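For this view, one protein chain was removed and the others were kept in their places.
By letter and in written order, the chains are A and B; residue numbering begins at 1 in each of them.
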Amino acid sequence: MSEAPRNATPDPGDTARAARGGWVEWLERRINLSELFSLITHFGLVYTPVDTRKPLREVLREIGSLPVTAYARWPQVLGVLAALLFALQTATGVLLAYYYRPTPEAAFESTRTIVRDLPSGWFLHEMHAWGAYLLVAVVALRLMRLFWDGLYRAPRELLWFAAVAMAWLVLQMDFTGRLLTWNAQSYWSTVRGMEVVWALPVAGPILAFFLGGRVVNEDVLIRFYVLHVIVLPAFYAACIYVTFGTLRRVGLSYPSAAGARVVTSFRAHLVDLLILTVLLFAVLVTLTTLLPFGFLAPADPYTTPAGVRPPWYMLATYALLQRAPVPMWLSGGVMLAAAFGVLLLPLWVRGDGGPRHLRRTRLWGVVALAVWIVLGILGATLDRP
Amino acid sequence: MSARPIVRRSASRLHRHAAVALGLLAAAAAWAQPGARPAPTPQPGALSPSAGRCGVCHPAERVKFDASQHAHEGVRCTSCHGGDDRSLTIELAHGGNFRGRTARKDIPALCASCHSDEKMMRAYNLPVDQYAVYQTSVHGQRLKRGDTAVAVCSDCHGAHDILGPGDPASRTFAPNIPATCGACHGDTTLMRRRGVKDAYREYLSSIHARELLDRGNLRAPTCVSCHGVHGAAPPAVGDVDKVCGQCHTAERRYFAASAHIEGMRRAGLPECSSCHGDHAIQAAQPERLATSCAQCHAADSDQAALGAKLWTEYRAAAAEIEKADSLITRADAIPIQTDDYRARIEQARTYLREALPAAHSVDPVIVGGFTLRARSVGSEVESEIYGKLGNLRTRKFVLILFWFYVLVTLAILRRLRYRTAKAH
Partner (left out) sequence: MAETQQQPNAAPPDGPTSRRGFLTWLTRAFLGLWGLGAAGVIGAYVKAPERGERIAQRLVRVGLLDDLRIGEGRLVRHGITPFFVVRLDQSRIVALSAVCTHVRCILGFDRERRILVCPCHDGRFDLAGNVISGPPPRALPSYTVSVRAGEVFVQL
């Protein structure tokens, strides 16, 4: 398949440019561009060695016509969306960090400066907030999708571990980022969230130790900041790397019922990604413009505003801690066990992966999700004035 | 281990408990002492620097006197009562020039024997005219006519326990003055017999009393601020505006230039109190613009209509400012830079507040000058914020353009995808 374009007659425009001496050729005479470019193969983006003796244009053409498995269904896009959104979050996050100051005195004021006084600061701020919202949704949906299709068994355990780790990391990035604006709502939802963290047996005190204590003060703020902008994104990027590398090795998942694989060229795959990016960006911009999160009053550690609850993904945990008729360490332990149970799914779910087995595990998954949703609704109704 | 150390330890613990208990007792005793000034415990037979040996038989008076300002300045029992404070026998102590209890009618003269002496008072920077002033007061006049149930020096200052007006325990400390005067002026039967109104309770309901007693504002007027101290008397018609104008300077200025002042004097109406009352004065109520005029003028007169007009203008301006204020709050939530608007609204509020003193001029041009200015600033701010909120709507128009652009881009990419697949 990849033979045809390589042996095809060269594009007349291309030869003309070569004769004119395009800037690529000009550079090529001085630097081995193909050698530089070959690094992409090391990131798992292209699963083929690059022949660095050939000129760059030819290398690109070869890579462009490499056969690649096409996305057959929309759920497969979730993984790449998680990476695209992360890139977008990185871009907006870096720009926000240019003006943000992580101290209790300056956090709110600097955020207000960004949102109010800087040109398109509001746009970047809202994009970041909506991006986070979508990212949480995407990693959660992706996890469900992998579970539904039973994609945690060999040889895909690593993908599953990475996906669970990504979900954890996204939730933690959301939790830490929430505090940074230091407004009334975010401050108090973090205070509530810290209650949940603290209630986890063994892990709670350890986490609180790393987060700077139970009391949300300047130490906690700067640690949240460091976690949010450096530590957690680094781990997330590592997970993306692991995912890409593993995917190139084990290939895209195909349910046995889907039939033959659709194979396309790498170039078409890139165009698909581009289309996806544009769509994602457009959706984000639309949400940002039409449904901005708005701007709230600064946090006052001495006044709790009414109706503050932990972020929605913590509502179930919160309800379990506040309303369950069991000691706190037990309900915290249940949450911890659930989190690790999901991570270590490949260890304890055994079976042939056949339709019967799949049906049974799916049932368990649906029950777990239903419990989680019911608890979440319960948590949302707690302390409602 | 042997038993001895255990015994010793328990013994030392007992000591410690005793020490703690004693300490607590001492602390409780110290806490139970009334007032900031610790009263010296009377010791029979001992000489007190100020009371001499009088305190042996008169311990209660001695305790009061020792805490007083007089005792600090070397005044002795004998200074007022005569006799000999070194003697312990009644005959000798109450002999010589002993005067005993001074009759009420003689008290002012007795106090004046020192307090009108310029040479004695100079060192304390105290005035010496109180006695002369007192005699001009209603109290002094009645005393001269033989009515001894009027205030003499000791009724307001105390007898043995006299303190300066700067001492919070003093009867003449500003927040204590209403109660000091009220001791008599709150006594309805006593006052009715003399045909004096019971002003004390009225005063307690006033904004002045709330400021002074509830909020601790020492600058708020007490009884003496309007009636005078030693020359206490009600201000005469024609003087009321001067009395109130000591503090309410702007109101007085406008009132003095108004058409009211002449007419009211001719009619014998007291100036400020005709509308505001005398003792039960309440905080400024702008809505009185609408009702005050009709108290004297006919309800269908031009004057009453003017009041209603001023009130309408005031209300319109206040509403405009409130509207602008809520718009600013809305803009803050977006957020839009509003510091400048807040400053201008503050300025508009200043104009609106100025309109109230200006209303005493009963001149529609002057009052309208303030209310209209307040209103125009309010509406300016309003329209400017509306303009900025309108900018937000342009964001949505830009979104439509953006989507057009996105769709074209997607079309281009689709074509590219198609061609790529075909080439492939």
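Criterion: a residue touches a chain if its C-beta (ideal position, glycine included) is under 8 Å from a C-beta of that chain, and two chains touch if they have at least 3 such contacts.
As the structure is a prediction and not an experimental result, all values here were calculated from the model.
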item	value
Chain not shown, its touching partners among those shown	A, B
Listed residues B:76, B:242, B:323 or B:353, member touching the removed chain	B:353
Touching residues (missing chain, whole complex) on chain A	11-14, 16-17, 20, 57, 60-61, 63-64, 95, 98, 113, 117-121, 123-124, 267, 270-271, 273-274
Interface with the unshown chain - residue positions in chain B	217, 219, 247-250, 339-340, 342-343, 346-347, 349-350, 353-354, 356-357, 405, 408-409, 412, 416, 419-420, 423
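Please note the rule applied: only the chains that are shown with their structure count from here on.
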item	value
Inter-centroid spacing, chain B versus chain A (mean Cα positions, whole Å)	63
Touching residues on chain B, where the partner in the complex is chain A	332-337, 395-396, 398-399, 402-403, 406, 409-410, 413-414, 416-417, 420-421, 423-424
Contact footprint of chain B on chain A as seen in their complex	1, 4-5, 65, 112, 115-117, 122, 264-265, 267-268, 271-272, 274-275, 278-279, 281-282, 285-286, 289-290, 294-296
